[in-house]
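Here's a slice of the assembly, chains where they normally sit.
All chains are identified by letter, namely A and B, in their written order; residue positions are counted from 1 within each chain.
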Amino acid sequence: MWLVRPARPDDLDQILDIAGAQCARLSSTLPRQSEALARKIEHSLASFRGDTLDGEPPRFLFVLENTDTGGVDGTAAIDARAGNGQPFYNYRRDALIHASHELGVSRRVEVLYPSHGLTDHTLLCSFSIRNELRDTNAFELLSRSRLLFIAEHREWFSSRVVVEIQGVQTETGNVPFWDSLGRHFFNMDFETADQYSGMLSKTFIAELMPPNPVYVTLLSLAAQKALGQAHQLTLPNLELLKREGFQAGSYLDIFDAGPVLEARTDTLHTVVTSRRKTLHASHEDSGDVCLISAGDGEGFRCTLTPVAESLDDQLKVPVKTWQILGKTAGDPVRIAPL
Amino acid sequence: MLVIRPLESRDLDDLYAMAQNAGKGLTTLPADRDLLERKIHLARDTFNQRCAPEAGLYLFALEDITTRKAVGISGIQARVGLDEVFYNYRLSVTVNASKELGVHVRTPTLHLSNDMTDTSEICSLLLSDDYKGGGNGLLLSRCRFMYLDEFRKHFSDKVFAEMRGVSDSNGQSPLWDALGSKFFDMEFSQADVLSGLGNKAFIAELMPKYPIYLPMLPESARAVVGKVHNNTAPALKMLQAEGFNFNGLVDIFDGGPVVEAFIHNIRTVRESVNRHAMVTRKPIDLEVPVSERAMVSNRSFQDFRVATIPMNCVDPDTVKLPPEVAEALRIESGDPVRLAPLKDSGPWAGHHYRERNIQYREVR
C-alpha cells in the first residue's frame, strides 16, 4: 500500500536516487547533494515538530512509501513561506500601452517586471515520483496529501498557496527563455543556475539578475512563446492542481518562464471538501477509494483507503488502513474523496 | 574665391537644390522647401538678434564669390531640447557579479537619456558635390569653431555633434529593425523624418522607457551601436582631430554616436590667434596647398565671415591680406582678425605663425 509520511534521515539515499532521475527543475528546491539534503530533512523534521531551525520558516518534506517494500517512490514538499525568509523571485508579466494620439498608433507592450510579490505565500514544491507511478492513484495521493496536511495545520500556512510549474524545455535540454534572457546575465547554463538556486542563498539572484524590467518583444520568438507555458511532463500535475482551484496568474518563473499557479488556501478543493471524522472499523475491503490522513506534525500519515461507510462523523475503513496510519478506533482522521 | 558668411534669404534655392542632392540621412536638412525657409528665417532672426542668442540657430553659407551662389552650409544650434525633448540612448554598462559563484558579467545597456538638453550642437553640414575637396569641407566645418570661440558666452561650454549611424543602401538601419521597429509602428525613414521635423511627442509616447539590454538584440544591431555610416566616417575623423570624443550617447533610431568637446579644448580654438589686418597690394598667391592655409575671420556677430589665406601671410603681430580677401571679410587695414590653421598638420612647421604665438587658452 501507499503511504505518505514525513521524510526521515534514513530515506536520504532513496530520495537522492529519485531526485537524480528527475528532470532539472526539481533541483531548485530538492538538493542533489547528500549533505544539503540531510540538512533539509533535519529542518523538515524540526518543522513537523513545530520547531524552527536557525530561525528559518518551516519547510515540510514528505515521501511516498510503498509499505509492501519499504521503498521510497516519490517526494513532495511544502515551504510554509515562499522564499524561506529571503525574497522569492518571479517575473510579473504586465502590459503597457504605447499609443500616440496624433499618429493614431497604439501598441500593447508586454513587460516582465522583477517581482517579489509572492514572497511569504505558501509554496508547494519538490514534487517527484517514479515514472511508472505517473498514472496511478499514488500520484494523486502524493500531491494532495500536502493539502490535507495544510487543512489539518491551517495556522502554519499563509492565506495563499502557490506552485511553480516547470516551463518549456526542448528535447535537447535547451530552455528557450533562459537562452534568451537569463544566460546573458548569469553566464551559466540553465541546469547550473537551477541547481545553485536550490543550494545557495538567493543572494546570487539579487547579484546577477537583470535589475530592470524586460521587454517581451526583445526576447527570441521561442522565448516569447514559452512564457507561462508548462512543460509537457507536468501536465498531469497541472490538471490535478487546476481541479484543486489553482490558476495561473501573471507570475512566471525567472529561469524558465513556467507559470506560477496561485490559489486561496481556504478555497482549495481538498481543504474545502475534506472532513474530520472518527475512525471506525469496516470488515469489508471495498467501497469508494478516498484519501485519508491522520496524525499531528511528525506523526502525520496519509494513505488511500476504501471507505465502507461514512455517516456523520464516523468513518468505517479496513483495519489495515488503521495500521498504516498508526491509529486505532476512535482516533480522529481527515478524509477527502479522490 | 570662397567665403563663409551667414545664411541669407536668397540662399533658399541653392539650399533646396543641395538638400535634394543629399538624399536621405540628413534629417536636420530635409528637402522640404517650407522647412528650409523656416530655418533660414530662424537663422536671420538669430544673426539680427531678434531672438535670444541662446535660442538661436546659426547657419552659415559657403559662398562662391564669383558666382554669388551658396555651395555649402553648416550650422550651430545654440541649445537643443529647449522646446522639444531631446532624446538619446546612453550606452552604459550593467555589471552583475557574484563572488560566491565567481561570475562577473558586463552587459552593455542602453538607457534613455535627455542629457544633451541645453547643450550647443554643430549640425547641418552640407557641401555641394562640385566643391568637394580642396579643404572646403574643412572650412565649412571648422569656421563654426571660430565662431563658437568668438561668441562663447552665447553657447554652452560643451558642444556636440550627432553622427549619422549605420544603414544599408536601402536606408534600412539594423538597430531600427531590431529595436525601434518593435515599438514604433512605422518605417525608419518615417520616424527619422518626424523626428527631424521637430515633432517629438510621439517619441515620448511610443519609446521604451526601461533600459535595453544589448545582448538581447541580434548581433547585426549590437554591431552598429555607436558606429557611424561609411559616408560619415571622414566627418567623424575630422571632429576627432579637433578633439571631439564619443560621449557615450547614441541616436535612438540608428545608434549613431554623439561626439562632444569642451569649446576650450577644440584644436581650432586652442590654436587660433588674433592679429591686425594689413591689406597689401603685393601679389599673394592664394592657391597654396590645404596644409599651408589658415582660416581668417572677421569678428562680427551679425556678419561673421571666414576666408582662407596662405599661412605665410601671418606675421608676429599682423597678417597680410590681399584686397579681395579683405573685401570678402568686410574689413580694412588695422581691423582685428582671428586666425587658425585650416588643417591639422602637427606642430606648425616653418612659419612665422609658430615662433612666439602659441597661446594657452585653458579655461576652467
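One rule holds in what follows: contacts are C-beta pairs under 8 Å (C-beta built on N, C-alpha and C of every residue); 3 or more make two chains touch, one makes a residue touch a chain.
If you're wondering where the values come from, they're calculated on a predicted model, not measured in any experiment.
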**Message:** Assuming the shown chains are one of each kind, how would you write the subunit formula for the complete complex in this file?
**Reply:** A x2, B x2
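One rule holds in what follows: only the chains that are shown with their structure count from here on.
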**Computed distance of Cα centres, subunit B from subunit A, in Å** = 63
**Item:** subunit B-touching residues of subunit A, taken from the complex the two chains share
**Value:** 98-103, 105, 107, 109, 111, 180-181, 184-188, 196, 200, 203-204, 207-215, 217-219
**Item:** subunit B residues within the subunit A interface of the complex
**Value:** 94, 96-98, 100-101, 103, 105, 107, 179, 182-186, 199, 201-202, 205-208, 210-213, 215-217
